[in-house]
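A single protein chain has been removed from this complex, and every other one stays in its place.
Chain lettering (A and B) follows the sequence in which the chains are written, and residue indices restart at 1 in each chain.
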Amino acid sequence: MYMNNEIVIKVGKLLDEVRNKKPLVHNITNYVTVNDCANILLALGASPIMADDIKEAADITKISSALVINIGTLNERTIESMIASGKKANELNLPVVFDPVGAGASEFRNATTKRILEEVKISVLRGNMSEIKFISGLKSTTKGVDASESDTNIGNDEGINVAKNLATKLNCTVAITGVTDIISDGNRVAILENGDKMLANVTGTGCMTSALVGGFCGVGSDYFIAAIGGIMSMGICGEIASENAGQIGIGSFHIAIIDAISNLNSEIISNMGKAQ
Amino acid sequence: MYMNNEIVIKVGKLLDEVRNKKPLVHNITNYVTVNDCANILLALGASPIMADDIKEAADITKISSALVINIGTLNERTIESMIASGKKANELNLPVVFDPVGAGASEFRNATTKRILEEVKISVLRGNMSEIKFISGLKSTTKGVDASESDTNIGNDEGINVAKNLATKLNCTVAITGVTDIISDGNRVAILENGDKMLANVTGTGCMTSALVGGFCGVGSDYFIAAIGGIMSMGICGEIASENAGQIGIGSFHIAIIDAISNLNSEIISNMGKAQ
Partner (left out) sequence: MYMNNEIVIKVGKLLDEVRNKKPLVHNITNYVTVNDCANILLALGASPIMADDIKEAADITKISSALVINIGTLNERTIESMIASGKKANELNLPVVFDPVGAGASEFRNATTKRILEEVKISVLRGNMSEIKFISGLKSTTKGVDASESDTNIGNDEGINVAKNLATKLNCTVAITGVTDIISDGNRVAILENGDKMLANVTGTGCMTSALVGGFCGVGSDYFIAAIGGIMSMGICGEIASENAGQIGIGSFHIAIIDAISNLNSEIISNMGKAQ
């Protein structure tokens, strides 16, 4: 049952709002992909700020429109900052996007993921299938920060159940990204089919997607739609980048993703978005 | 009163010197834009080194020709390194460039900015209008790490007063960058009019400008001219990048900035530089 039209119209409008309102998005994230996260937020029309010291984290959250927490290069110093910023965001009713990079890969990431989910009310949890299955308490395998093949090969029906159940349990939107993206807020479910296989060959396309979700959350109150917005934007721009630069190589493809986000508009979303 | 000719000739000569002497520039900076700062210094002909641990910061400053301090992702661990390196630079009469990223956005940044300015003699202070107004003790608003519109919309005359007064007070060169750049050492004032609005859409163009100023300071003893050199270089290369890649998107524009700096020479500066 496609509800494509409705979704692409909502996403297009939300993108227009991002470009008009330029929401400040606070990112506590990893040092591997942080530059791309900042640049993709700027390309979307949002305004990124990165601040991770406990002495200012909550203060920066206070002036922001959304918070993105990413544990890609987790370290003890910043965990308290993530918690403090998360609590401040909750207090102010600001959206919190959580990207549990590598959950399942080490006890440290597992324990931190658990703690963040217990102490902070998350608006959108975005991860790959291995990460989301792990958080759901299901058997999962992981390959470092990438999903394992066995996890990604589960069918859409099972994937929908995973997303829906976790969304209900955590009372948030859960987004599982991969070849097919599955997004659910417990009631609604969307399946997105944009994207390109080259996206897996650039580090941080997951992190960037979470950042984009943060940008959309910064102007919208329906975080299910905001999650779709960020994920669909990355999927569409992956296709455009592949078309424009895929033949050249992975370096050029990487740059072309940022180019495509900067050129994205509601018409392109309407023409290319594939949701059901 | 244009003194364009004099300035572009001095900047061109200083660029030639950077390319000949390849000054080592020590950067204690943020992890968001650090790669671009290193690459733009290499593109300019300088040699970057990043080192922020208290156990080596001053040692690295000692072998360098200039120090750049940037508080973009300030954390408690590196503040002492910034101070130690700053004091070592002062002791050795090496130039210190200070980029107070986000001053005004949190108590932590404010207090650290104050402490650095008290304990380290700065050669060039480069920031946006919100940051510089904040440091001047004037009413300012900030949008995270970007200047607010109300701050940037003050006229050139008022801006000149802000720069001149703070330069006199701190006994250094103050550079306020924006659509128009205002540089003053308390006596002299330069207004630069190069640049492109796309520069605001790439993260770290301010940080990169400060790094470039550090490169020019590494070979010059007139830090007012060195500040102009770094800022004019970024402005001109923003125009070139916009011309060459602006139509493609923000990712390509970003790369084209580095390309343009690597191709910059005194002839281009002489043809394109706009100073008064």
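Before moving on, here are some points about what is shown:
Everything that follows uses one rule, which is that contacts are C-beta pairs under 8 Å (C-beta built on N, C-alpha and C of every residue); 3 or more make two chains touch, one makes a residue touch a chain.
What you see is a predicted model; the values in this text were computed from it and never measured.
Residue in contact with the omitted chain (choice from B:11, B:43, B:198 or B:250): B:43.
Screening A:72, A:86 or A:127 for touch with the missing chain picks out A:72. Listed for subunit A, the residues touching the missing chain in the whole complex are 30-33, 35-36, 72-77, 102, 105-109, 143-146, 201-204, 248-252, 254-255. Residues of subunit B in contact with the chain left out of this view: 24, 31, 34-35, 38-39, 42-43, 47-56, 59-60, 63-64, 77, 254-263.
Convention: only the chains that are shown with their structure count from here on.
The best fit of Cα atoms from subunit A onto subunit B calls for a rotation angle of 120°, in steps of 5.
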